[in-house]
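For this view, one protein chain was removed and the others were kept in their places.
Going by the order they are written in, the chains are A, B and C; count residues from 1 in each one.
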Amino acid sequence: MVKFVGIAGSLRPGSYSQRALELTGDRLRALGAEVELLDLREMNLPLCHGGDDYPGYPDVERLRRAFSDADGLVLVTPEYHGSVSGVLKNALDLMSFDQLGGKVAGLISILGGQANSNALNDLRTILRWVHAWVVPEQVAIGQAWQVFDDGGKLTDAKLSQRLDGLAQSLYDNTRKLRGLA
Amino acid sequence: MVKFVGIAGSLRPGSYSQRALELTGDRLRALGAEVELLDLREMNLPLCHGGDDYPGYPDVERLRRAFSDADGLVLVTPEYHGSVSGVLKNALDLMSFDQLGGKVAGLISILGGQANSNALNDLRTILRWVHAWVVPEQVAIGQAWQVFDDGGKLTDAKLSQRLDGLAQSLYDNTRKLRGLA
Amino acid sequence: MVKFVGIAGSLRPGSYSQRALELTGDRLRALGAEVELLDLREMNLPLCHGGDDYPGYPDVERLRRAFSDADGLVLVTPEYHGSVSGVLKNALDLMSFDQLGGKVAGLISILGGQANSNALNDLRTILRWVHAWVVPEQVAIGQAWQVFDDGGKLTDAKLSQRLDGLAQSLYDNTRKLRGLA
Partner (left out) sequence: MVKFVGIAGSLRPGSYSQRALELTGDRLRALGAEVELLDLREMNLPLCHGGDDYPGYPDVERLRRAFSDADGLVLVTPEYHGSVSGVLKNALDLMSFDQLGGKVAGLISILGGQANSNALNDLRTILRWVHAWVVPEQVAIGQAWQVFDDGGKLTDAKLSQRLDGLAQSLYDNTRKLRGLA
């Protein structure tokens, strides 16, 4: 069985990034995957100091173990200042090739304004750097405040289809690349 | 008088990023600038939650005020996973156009391995996003463990000259762009 | 008097890139600048072979001389495959630091679909590489087929204002950076 782990790089209460993560997790589960979603708002992660050990922060180990165990990754970032949030980058900085290398990732970004691909492009390069794969499909959700309903579903059919496509590609190609197909 | 503020995105004790920041600060002061260097290792900054207010974290206000008061910026980042450190990005995420827009920045990256421009490229795009200027000169310091002596000076003459060039360009062009020349 | 040269990286008859270039040229002239716009569709430029000499192609020299004489640059590119057009990159490849270094550039991209910043980001990095400046203001014109009227003017007031802002910043800051203010 193919396993995914997902995180969203926003600590905002009511975060749209977290909602998009949950929608993607639902789709992957519906396809037959095992999915673990971590909520960074409920974890106590330190700022990365470049070393390996973070005594007093058991959530670092929890993060690393979840990523180690996964075949594929779902990463959602709010686009802050035209790039990945520091929150998400810091979580990735706390990990290394050991947890990230060889994994297959699907990427989503959330923007308050018009959609753009800056954060997705940067995240794609970052993941390449740790020798992860990134599926070609990606979703940038612009003007996020108006595309989610109260239940956290996407009201925009086109975006919803793009999320379907991302989940399907991530599921299928993770299985192929990880030899689980 | 032209004023600069500088930060380095590494929390490592003995950080080369911090040394490079200090060397750049020295050069700017020698040219006649007023320079304030903040040490993120001695500040207590929270992870950005996307909002404006961080009660209980007076260092957020200290960071913002130092950047508000400056004409120019020196930003040094270790290259982690082929991009800006989460530590530096998070510090930038805690600020906005109010503190960063219209400023003139000089960029330096520090790498354990071979030099590369990934983090510098990403940082350049990020600063554009907040409508800051970035001088064309930039310095990537590869294999940083072997180019600093015990006193924190650069032992590589070519790198030292590049740092001179960066400081000179940053000083001259900040004065021009800020109408202080 | 401050001098600008502009090119657009589209060879399409009726090119929106060329129209955006002309609109920007008009604005710069209205501000008091001298402007020379080259039309790549009417020039005979070879594919760059990495050397300096292109016997039989006098337009290479014409291109280089126009850029040499300029203080500032206007570069417009259609976004092809999420980046700068080969046509524009090839024109830039035919030049070097001699023509491009120290110049101040304003960037515009044209897209058939939704606006995006990919080509602008890549172009910004390219210009840094030849030690040119790029003003923070930039304009991505999405769905270009519906924002120009028959006379080649922009029908979208917001885009038109952004183009005004780009031209103003380019004019003001080229003068500052080139010591003409």
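The rule is short, and it goes like this: a contact is a pair of C-beta atoms (placed from the backbone, for glycine too) under 8 Å apart; a residue touches a chain by one contact, two chains touch by 3 or more.
The structure displayed is predicted, hence computed values, not measured ones.
Checked against the full complex, the one of A:84, A:132, A:154 or A:170 touching the unshown chain is A:132.
Residues 82, 114-118, 121 of subunit B touch the missing chain (whole complex, contact as defined above). Taking the whole complex into account, subunit C touches the unshown chain at residues 10-12, 15, 45, 47-51, 78, 80-93, 118, 122, 125-126, 128-130. Annotation for subunit A: contacts to the undisplayed chain at residues 121, 124-125, 128, 131-134, 136-138, 173, 176-177, 179, 181.
Please note the rule applied: only the chains that are shown with their structure count from here on.
Chain contacts in this assembly form a complete graph, since each chain touches every other chain. Comparing the residue numbers each copy contributes, subunit A and subunit B share more than half of them at their mutual interface. Inter-chain centre distance (subunit A to subunit C, centres taken as mean C-alpha positions): 37 Å.
Along subunit B, residues 125, 128 each make contact with two or more other chains.
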